[in-house]
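A protein chain is absent from this complex, but the other protein chains hold their places.
This part shows chain A:
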Amino acid sequence: MLRFVTQYFGFLKAVPGAALVFDAWLRIATLFTHPDVSGYIDSIEREVSGWDNICTGIHKYGGMRFNCAKHELGHIHSNGLLDMLFTREMKKQLMAADDRVTHHHVFKNTGWISFYIKTEADAAYAVNLLKMAYDGYKVKESVSACN
């Protein structure tokens, strides 16, 4: 459903609040179709929020956003779709290592990846991905602090 809406109604994201409402519909639909997924999202949120300098918020296109200082680590749409930005090289490696990691559902030729959280194992892998990005930012921060 998300793919269909972003493909044909993506222009509506410019309407203030439209993405929020769409995400609410996605959440409601997911609660009926995959009730476990919202629990997995909650557990990821609990886990990631506990890391230093992490804050959560609403993503501008709907879903929950995880920020490390001012950098976005990734965001999870309410149907369990995790979107994250890596370098293209890292994206290639991640996609080669695990076929659950795919091109971003909209921005294919970028460093963005998409990862569907459907099971507990997916949730654990999602936390790993976020940790990877988190550690990457921490390394960058320490390098820039040294310089």
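Everything below uses one rule, namely that a contact is a pair of C-beta atoms (placed from the backbone, for glycine too) under 8 Å apart; a residue touches a chain by one contact, two chains touch by 3 or more; residues count from 1.
Assume contacts and distances are computed from a predicted model.
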item: Protein name as given in UniProt for the chain not displayed, "RsbT co-antagonist protein RsbRD N-terminal domain-containing protein", "Methane monooxygenase", "Sarcosine oxidase" or "Polyketide cyclase/dehydrase/lipid transport protein"; value: "Polyketide cyclase/dehydrase/lipid transport protein"
item: Touch with the omitted chain, as defined above, among A:21, A:69 or A:139; value: A:21
item: Chain A, residues in touch with the chain not shown (by the definition above); value: 17, 20-21, 23-25, 27-28, 31, 35, 38-39, 41-42, 55-58, 64
